[in-house]
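For reference, the structure discussed in these notes is given below.
The complex appears here minus one protein chain, its other protein chains still in place.
Think of it as A and B in the order they're written, each chain with its own count starting at 1.
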Amino acid sequence: MSRKLNLRERYQRMTRDLAWEPSYQSKSDIYPQMEFEGIKIEDWDKWEDPFRLTMDSYWKYQAEKERKLYSIIDAFAQNNGHMNVTDARYVNALKLFLTGVSPLEYAAHRGFAMVGRQFPGAGAQVACQMQSIDELRHVQTQIHTISHYNKYFNGFHDFRHMHDRVWYLSVPKSFFDDAMSAGPFEFITAISFSFEYVLTNLLFMPFMSGAAFNGDMATVTFGFSAQSDESRHMTLGLEVIKFMAEQHPDNIPIIQGWIDKWFWRGYRLLTLVGMMMDYMLPKKVMSWREAWEIYFEQNGGALFEDLARYGLRMPKYWEQTIEGKDHITHQAWGIFYNYTHAAAFHTWMPDNEEMDWLSAKYPDSFDQYYRPRFEHWREQAEAGNRFYNPTLPMLCQTCQIPMGFTEPGDPTTIGFRASDFEGNRYHFCSDGCKDIFDNEPQKFCQAWMPVHQIYQGNCGGATVPEVLDWYHLNFGVDNFDYEQSPDKKNWDKWKGQAAEEPEAPDEAA
Amino acid sequence: MADAKNMVYLALQNNEDARPIIEAIEEDNPHAVINHFPAMVKIDAVGKLIVRRETVEEKIGREWDPQEIHISLVSLSGNVIEDDDEFGVERDN
Partner (left out) sequence: MAVKAITPDYKGEALDGVDKFHGNIMFHVNWEKHLMFCAPVAFAMPPDAPFSTLLEETLPTAYGYHPDWQKVDWSKVEWTLDHEPFDPKPDASLEDNGIVHRSLLRFTVPGAEGIAGSGS
């Protein structure tokens, strides 16, 4: 009598049992990227599938999530849900998200498809292929969710184009370009482990909680819809590390090197998120300092204690992040305030209540180092002399952030490091970024650095308006301070806070 | 904490789909601790947490596949154990 297969059998038949040993091509020809990184895998069958999800179940549950998500997005649009956000300053966090984060989801989609093809093990292939589709789903749902805001606010209209060109967006872009041009084992360590496991809460929670606290139902809904995908991604990240560590002792120093590199790169990238948490949310969730304490110092500490059994240790320079948590967000907001004339979102100075919140959350740094310059800027702005930095900044060759980070232990002095390579000098913001360059100079000497490219005349022209045009940034609309922005004028009218007649929403879609 | 190394958790969205699952977990895992956060429920336990298909089916009055939990899952910690009758996490350090 025939019987139904149970879950374990179904999973085995529809994944592992569909694999085969090649008989007329060599494995090294079919999987040419397996050797060059030096990682040794003796037995792919030792890979433990974190979940037993077959493709038919995958499609069924993902489709269910999509149905729920899109019905909420429809309701949001039909009910002008954008009017429920705390105020229009919040929408600038979404501009940063769409231009900076959504394209990374697309890059992850491509990256996981690439590594899914390159790994010989069926379990790893299935997990990577599912993640590739998950990430495509994420970019699509983010675009759909945020497209509603594009009808009413500025700066969203050409996110793909801007991601490839705008100076601050080279920070996230270069992060993923680095991962995708690495080998498959480095890619999966960088993204699945370092990003999707160690640091995931520091990207996801701030944006999604920020949305919840600020009345952005659409983004909250996207967040929930994506979260269960993330639990699969997290477990893949942990499995990857354990698998590589258990396969061969020679893998340990290689893995450690990648953990060191990608922790630091992720930490620098997350500066943008920390800045968003501390400065761009009218209703705050928690401070970056608090988030770092919970999600890295405590959770991360426990994780690495666990991994010590393999001979892995905490990432290099982790102690600098403890000191940095008091400073990096204020320094980053200062960078964007300096260059708002060239940014596709608005900035502003915090009001008194917000400054007091910052003083309370940053008792060791805010009042001493940052309040004085912010109060000065605010005074000047009120007097009609709002500060815009007229000169292009110096960039770090590795993280590509303007060199606004200070020397550990001295928040009044910029940190400088440098290396010489093949007749050229390269500059870095930190030991972490310098080490990354020194380990792979042939890679990082090829970085497309926005400021350098502007000076080479490759960005549309020699003047700021020409460069902004090349960015597809609408001058006087997308840029400059929030106070004078069309976004604010529109918001005040829609909320009945202005005297004049309401304007039609901007038709920049 | 002495038990820290054996802690596992399941975090679920706090919505109608997840309500019977959360109730089933409470019933079948007396050692579990339920923590409420904005829009999320995090359930901590020492050693093991199990969601039983039968218990959920009793509550919702229809057939239920343990893999439906994917629709409500936020995050988890521990080694996943699953078959046709249950979905869970365990850790044995």
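For the reader, a short list of remarks on this structure follows.
Just so it is clear, contacts are C-beta pairs under 8 Å (C-beta built on N, C-alpha and C of every residue); 3 or more make two chains touch, one makes a residue touch a chain.
It should be emphasised that the depicted structure is a prediction, and the values quoted were computed from it without experimental measurement.
Shown chains touched by the hidden chain across the complete assembly: A. Of the candidate positions A:G100, A:G404, A:G432 or A:P486, contact with the hidden chain is made by A:G404.
Checked against the hidden chain, the listed residues A:Q331, A:S430, A:N474 or A:N490 yield one contact partner: A:Q331. When the omitted chain is restored, the residue from A:H427, A:H472 or A:K489 that touches it is A:H427. Of the residues in chain A, those that touch the hidden partner chain are 32-33, 36-38, 183, 331, 334-335, 337-339, 368-370, 372-373, 376-377, 387, 389-395, 402-404, 406, 411-414, 416, 418, 421-427, 438-443, 445-449, 451-453, 455-457.
Keep in mind that, in the parts below, only the chains that are shown with their structure count from here on.
On the side of chain A, the complex with chain B involves touching residues 6-8, 50-53, 57, 61, 64-65, 68, 209, 212, 220, 224, 227-228, 230-231, 234-235, 302, 306.
Residue ranges of chain B in contact with chain A, taken from their complex: 4-5, 13, 38-39, 65, 67-68, 70-76, 80, 82-84.
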